[in-house]
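Here the complex is missing a single protein chain, while all its other protein chains stay put.
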Amino acid sequence: MGYVAIKGGGQAIEGAAEVLELLRTREGDAGAPLTLETIEKQLYFLHGRILSEGGLYHPKLASLAIKQSLGDTLEASFALRAYRSSKPRLLSTAPHGTENMRLIRRISASFKDIPGGQMLGPTTDYALRLLRMELIDETPEAFRERARTLLTNLPEEQVPDSFPKVLDSLRAQGLLPKPSSAAREPAFDITREPLIFPVPRSAALATMARAETGSLLAIAYSNMRGYGDVHPTVAELRVGYLPVMLAHPITGEATEIGEVLMTECEVVAMYEDDSDDGPSAPTFTLGYGACFGHNEVKAIAMAILDRALQKGRSDGPSNPSEDAEFVLLHIDGIDSMGFASHYKMPHYVTFQSDMDRLRTTQRKHQEASE
Amino acid sequence: MKKILEVKGLTQLYGKGCDLCFDATGPDKETNICPHCGSVVALHNLDFDLFKGEILGIMGESGSGKSTAVKCLYFDQAPYAGHAFFYDDDRQYDLFTLNPAQRRVLRNRRFGMVYQNPNLGLNFGISAGGNIAERLLMNQVSNYGDIRARARELLTRTEVLPERMDELPKNFSGGMQQRVQIAKALATRPPLLFLDEVTTGLDLSVQARILDLILEIQAELDTAMVVVTHDLGVIRLLAGRTLVMKYGRVIESGLTDQVLEDPQHAYTQKLVASAL
Partner (left out) sequence: MKQGIQFAFLDEYAKREIRRTVLKAIAIPGYQVPYSSREMPMGRGFGTGGLQLTLALVGLGDTVKVIDQGSDDSVNAVNLRKFIELTCPGVDTTTRLQEATLIQSRHRIPERPLRADQILVLQVPYPDALVIVEPSEDKRKVMHGEADYARLLVKLYEDIVKFDEITISHRYPTRINGHYIIDPSPIPRYDVPKLNDAPALMLFGAGREKKIYAVPPHTLAEPLAFDDVAFRVEDFTDEHGNRRACHLCGATDSFLDEFFDEHGDKLFQCSDSDYCTQRQEAGA
């Protein structure tokens, strides 16, 4: 086997990897490695974010990605996404509705009360963001005691297995548009087909579902603040575990093969008086956001941008958040961080070329002024 | 006299449209907004012919549809209905059936357009000379020296100081921006030129000079022109024949002298009488 001998550059790269490992393990004798379980449980929101931005629902590997990246969300998502890209595609499921999600949280801002009730679940929405100093010296005993206490003597209330969708009641009242003909087309696969604009709504949603949270939020925020015209109300936000159903290879019966933790947000926006399929009575318009993991800000931002992009598609974009090219090409964390980082690579040949140009024009400028 | 442009039944409608739109709008209904569906009938059944080397005036107040007509012919908008035929020597083009590539060729090489707002006709990010170069470069001119010479020639002809050729148009006065637009429009020696309210908003003396310039160019190059304006003075000076429009329809047409000296329609009479 003929290989090139390792010289200076190669040694530098190995050294860099070693120093990074030292950063990770420098607690030394005083420390203990993070377990994948700890990352998934105690860094719950971070973990969910990596699941969603990596675009692969693999809780164990998402934890590993976080662990090896020392908590860098862009790097961790990248590692998970790169792993995904090496896996073959085995099967596809049929499209899933989310009515039978096993919910841990479910609220609506559109109504004071909804069938099934407003279930706050685990949320920081109404928490006071005061630093909990008592957690500074939390002992392992105190930690274990917390869960034990919280789980004993739970009240006997029965929570229904599933909750109806708020939008279904709005739909029954004729306030929502009928699903368009495009809804029956197969979903666009962004991992198999390149984006060629204009793209269908399913391509936009898929791109946003694994977008970097901050990028998505910033653009959605610009729309909320006034650059756009969406005026959304959250019809329903739900967080829970969606059973994943696959047809049994022999009987063909839909069988549950597992569940994924996900967040879903449905937003209702200002009404329009015609739809894609022809003139009809005015209705509200909808925006939809969904992602792996528990990430509400991302789902809400996504729903707002979904609406904005739909508007941009039919009326022409009047601001960047309605421009599909602008939004969809700049929200992928792996693409953007890669390119930002690449500026650190050697560019001395191109720089040499730039210097040549500048020197020539300087010389001409000199000659002209003499 | 050779015909260069033939427009038949040119119609433009904004909005949903309904069966009653055309009957419910027009000068006798004193509106171009359909009371039933709210659509705007900007233009209905405009017919006219233009001959080689002739200047046709289209006169009317705002909302008359005069600018809409020209925007359709220059492919800035697609019309609701109608046909237009462009005769270019031995070729004939059915304008509204052309594909985007064909439209682009005509826009670049055979038509010129000067807008009221220089922002529409000029690229403010490049120099005055660069604007003209852009038009020439669309036509496969590949010699830098030739491009410079032609741009200088055109700008000199339209009385823009050649020293200012490399400046950005945003530093120019309104009148000079219009001159650059005219130079740019003429760069490819088009046989047909559209001028949409080109002197509106300029000082009177500047207007006068630009109008003179247009006449001189017309005499030199034998360019056919469609001049759109609300200003009687411009019509009187430039146009040999005139159409008077109101609420999207032509209400009077004929030789300019006749239309202005002996207007038949009450509206035309009002316009002529109210001219300062």
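By written order: A and B. Residues from 1 in each chain.
We take it that a residue touches a chain if its C-beta (ideal position, glycine included) is under 8 Å from a C-beta of that chain, and two chains touch if they have at least 3 such contacts.
Being a predicted model, the structure only gives us computed values, none of them experimental.
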Report summary line: Checked against the full complex, the residue among A:Ile13, A:Leu70 or A:Leu120 that touches the missing chain is A:Ile13
Query raised in the report: Which of these, A:Pro115, A:Pro164, A:Pro198 or A:Pro282, touches the one chain of the complex that we don't see?
Result: A:Pro198
Query raised in the report: Which of A:Thr25, A:Thr255, A:Ser314 or A:Ser353 sits in contact with the chain that's absent?
Result: A:Ser353
Report summary line: Where subunit A meets the left-out chain, the residues are 1-4, 6-10, 12-13, 78-79, 81-82, 84-89, 190-198, 325, 329, 334-335, 337-343, 345-350, 352-357, 360-361, 364-365, 368
**Report entry** Residues belonging to subunit B that touch the chain removed from view
**Finding:** 100-101, 104, 126-127, 129-130, 133-135, 137-138, 142-145, 147, 166
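The working rule: only the chains that are shown with their structure count from here on.
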Query raised in the report: Can you give the whole-Å distance between the Cα centres of subunit A and subunit B?
Result: 51
